[in-house]
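Handing you a structure now.
With one protein chain withheld, the remaining protein chains of the complex are depicted in position.
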Amino acid sequence: MDLLEYQVKEWFANIGIPVLPSQRIDHPTDLKRLKIRYPIVLKSQVNAVERAKVGGVRFVGTTIDAIAAARSIFNLPILGQLPEVLLAETKYETEQEFYIAVVLDTAVCRPILLGCTEAMDIDWDSADEKMHYVVVEQEFSPFYARQLALKMGLQGALIQSVSTVVEKMYHLFVEKDLDLVEINPLGVSASGQVMALNGSVSVNERAIGRHQNIADMAETMVNHNTSSDTIRNSGNWDVVEMHGKIAILGNGAGLVMATLDLVINSGGKPGVCLNLRHASVTETSPTTFKSRLEKALKNIASDKSIQVILINFLGSISQGSEVSQVIGEFVESSMSEAQLFMAKSNGGKRRENNFPRLVVRLAGSEFDTARKDIAALQTPTDTSITVVENLDEGVAEAIRLAKSTASRRF
Amino acid sequence: MDLLEYQVKEWFANIGIPVLPSQRIDHPTDLKRLKIRYPIVLKSQVNAVERAKVGGVRFVGTTIDAIAAARSIFNLPILGQLPEVLLAETKYETEQEFYIAVVLDTAVCRPILLGCTEAMDIDWDSADEKMHYVVVEQEFSPFYARQLALKMGLQGALIQSVSTVVEKMYHLFVEKDLDLVEINPLGVSASGQVMALNGSVSVNERAIGRHQNIADMAETMVNHNTSSDTIRNSGNWDVVEMHGKIAILGNGAGLVMATLDLVINSGGKPGVCLNLRHASVTETSPTTFKSRLEKALKNIASDKSIQVILINFLGSISQGSEVSQVIGEFVESSMSEAQLFMAKSNGGKRRENNFPRLVVRLAGSEFDTARKDIAALQTPTDTSITVVENLDEGVAEAIRLAKSTASRRF
Amino acid sequence: MNLTPYSKVLIQGFSEYITANHVAQMKANGTNLVAGVNPGFGGQQMYSLPVFDLVEEVVDKFGVIDTTIVCVHPYQVLDAALEAIASNIRQIIIISPGVPPLDMVQLLRKAEAKETLIVGPNSPGIIIPGKILLGTQPSEFYTEGKVGILSRSTTLTYEIARELTDAGLGQSMSVSIGSDAIVGSSFLQWLQILDEDEATKAIVLVGQPGGDREEAAARYIAEAIDKPVVAYVAGREAPPAKHWRQTGTLAAVIGRDPDFGTAKNKLAAFSFARVPVAERPSQIPELVKKAMRV
Partner (left out) sequence: MNLTPYSKVLIQGFSEYITANHVAQMKANGTNLVAGVNPGFGGQQMYSLPVFDLVEEVVDKFGVIDTTIVCVHPYQVLDAALEAIASNIRQIIIISPGVPPLDMVQLLRKAEAKETLIVGPNSPGIIIPGKILLGTQPSEFYTEGKVGILSRSTTLTYEIARELTDAGLGQSMSVSIGSDAIVGSSFLQWLQILDEDEATKAIVLVGQPGGDREEAAARYIAEAIDKPVVAYVAGREAPPAKHWRQTGTLAAVIGRDPDFGTAKNKLAAFSFARVPVAERPSQIPELVKKAMRV
């Protein structure tokens, strides 16, 4: 979960990282009650590094200019997002600008400190020559931050002032369970004073549940920003959204991906692919396998582009015995919905066809009963549900059905 | 530094240790604006375990009774202290009362968790049989708290509820650099709910400087409570206050104590004994050896019961070369003060005699020059300052001087 | 490594990820499961196992415990594992998914200092068919034999075991190191163990997108592994993750590759290391037979 700049700066200020006096602007008229002195900079609070380039950052010297600039920024979409808030901040004269960050490196299984004596306009292609790093091998101690300062080529008092900021960033990183905390740029004034001019914070999704205040923030943000992007970007593949007609449900991320590959390689087009093995990292309340399957089926049924649901479960599942029950209920509710629709619209064939076809691949003795029960279910289209044990067979059947229903769809 | 109960409970509430609804009472009339429900308990906010026995804790059911009780508690001195604040707290029905604590054990160099299924009326003599403990050998993890709960003989849900409290106490202990955090009693209700009914917190004096908020609290408390008791109790012997005529200044706690022993064994009576080697733990601003010596001499000179100052310095001292300078200035200022007094009172001998005699023992080549310089100083009484290299000699001389000046003193 | 049927095994916690069925299977497969630990439930029974409040109680009663299977809530995994380490347990298999990564960092620092093997988190553990089952791998898909399986998936691992078994190729051992971004044991450690294991004649390595574990494994295979290896990588058609912040590895920042973390990159690494790669799970048995020259 990525924080907005004004949230990041609140955290920075609380932990003692130097930030400029600033004020949150919810509406252009808030600028009439500005408590900081002009000239100021107004910044659109969206998560996009391109923000400055497209006009989301403006310097203003008077209230009139500020209100005008604020109006235009509030109406400027950046990467499709309109800001809900602006940040008004004092202007700062810098002599130098640095990049510093703490990030979790999953390859070495340790946090690393990153630093560079150029602020990065995300010119990551040339970053490898200029970027310096220190692996925090054992429990953090300030000397790791000084090692970074030295590697960056700093000398004298700057070693201490920069390493003190890095030290505080590290404490924030651990205290809040972050994946990333970044200051870009860290401004250095002529007198050697340092200032976090802009910053990013990315909270690890799995740890949100143990931080009440972050969970509260997450709740607000999820409402605005429910994209599957956010989920995919968190680095696990529990939800993959594609745009085909075959939805895939599996119990295991690797298995879902293998199924997705098989569908594509056999000429099919996957739609949404979900791993139901465990709860989504963004799920706050406890879930069960049964409840995840129910929810997934319901969501998929409401997506009219999906024509086939390929379920691929294998091995042991807690509440596995309830799989046939959930599928049975799903089919039944689809039937009553279809009947309701038929009753309302005086009988139409259109709606029936929209019930997605089900291909259920169940492997393992746990599903011996479920296989029989599901095969016996009555469906709205009066076709039986295909139940198989072999994966390749299940994939082939899903593709066949997707093709055969394709013509009927529109 | 020991916190008062209401401060302890604020800390407990912040870290999530369950405490009862309570309200700080600065004046009996505050009870008219009580936000918690009767019946309540009113507790004198003094640091004395005997508080309840001597009437510092009262249960009341109405506002009229509460105000009367508060008046009497505000006027009840406990161990010589009058409370500045009372705590009004909801009454709580307990089924059982436990004792739990986290304390730093200097013998094993680790924090230890202490627990007992009886609340302790500080019946420490029988504590060893009932008290259970766990040494926190490695970095703390909640299982240490569960180990304590098991040793205490707890079962079922109480294991988790008590160990969760211990876990939070440990986090408080580390976060605030404590010597001790204690809940006594931890009330357990019939339904198994736990509640910290009373608590103690002792902050390590050395660490206060790195906690701004604790330093602020310390400043207020030192003003009220400057006793040498507090200092001596912190477990180091940098200040020992006795009631004799010979003040002892040394550079090293062991050396000061050895000197003290020698004085007593030779029939002398030590007064205040100070180790100047390093700053007092309660000193907030940085000091130098020179400034500590200046301050010590000035304080001792103002204590009219001191007739001899025995200085015992040995080995190397930063700013050691300034020892003779400081002593010289001290003697000089005493002289001018004496002259001023003589001028004012038209010449009197009384005042001169009050100038304490100095015996200076300096060992080590660092003091070669100082010895000569000090021996050459002119004193108000026109007697020269005794300068020696041998400790036994210096002690003997100090005792001789104390005896010879004794008759002249009153 | 102590993977003999005599080694004593403990279960810490009984969450969604461990069922009566798993416990029964472990017992049926010869695992010497002595007890469970579940604070507050000491003295009770769970899935026919005696339950204790503390790990140290189990050690007091049964002596040295070789392996613990951790199934507590993800936020309690660090504490459970540290408790096991404090009781001198040297093999820890973490089934629970969703452990906060910084808890894993702390645990790995400690485990390295104490020379403790951590498998997982988010791992179904280890099976040596017919000998021992440590975790939740479903033994029904396995049969005794000569193929070692090494993966970081859960069900995909069983899928492959099932294909091998159906094709008449039994397994010597199957290990999943866990599918989380930060896990304890590495492919390299297990490749070495499988290379030294006498029962193993060929190795199937199963990869998926994210990180660079497969690339490291490919290099190691080329350098140090004598036994034939067949690879399979799932997710080659899955859309890629965005940039280094999300993949979160230094390699992606310093000397970074735009394809870092993708299945494509992993396939290229195997190809460079001359490791045959299966197109689909059902193709694996054929490649294994070819590699073993059966």
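Every chain is named by a letter (A, B and C) in the order it is written, and numbering of its residues begins at 1.
Quick note on the criterion: a contact is a pair of C-beta atoms (placed from the backbone, for glycine too) under 8 Å apart; a residue touches a chain by one contact, two chains touch by 3 or more.
What you see is a predicted model; the values in this text were computed from it and never measured.
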Visible contact partners (per top-of-document touch definition) of the missing chain: A, B
Which residue of B:Val60, B:Ile112, B:Leu148 or B:Val272 touches the chain not shown here: B:Ile112
Touching residue (missing chain; options B:Gln7, B:Ser202, B:Gln307 or B:Thr386): B:Ser202
Omitted-chain contact residue, chosen from B:Leu4, B:Val85, B:Leu197 or B:Leu260: B:Leu260
Chain A residues that touch the omitted chain in the full complex: 137-139, 141-143, 146-147, 150, 155-157, 159-160, 163
Sites on chain B contacted by the missing partner chain, in the whole complex: 103-112, 114, 124, 127-128, 131, 133, 135, 137-139, 173-174, 177, 179-180, 202, 204, 206-207, 209-210, 229, 232-237, 240, 242, 250-255, 257-258, 260-262, 264-265, 277-279, 281, 288-289, 313-316, 318, 363-366, 391-392
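Assume only the chains that are shown with their structure count from here on.
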Pairwise touch network: line, ring, star, complete, or other: line
Most contacted chain pair (by C-beta pair count): A-C
Chain whose average C-alpha position is farthest from chain C's own: B
Approximate Å spacing (C-alpha centroids) for the pair chain B, chain C: 56
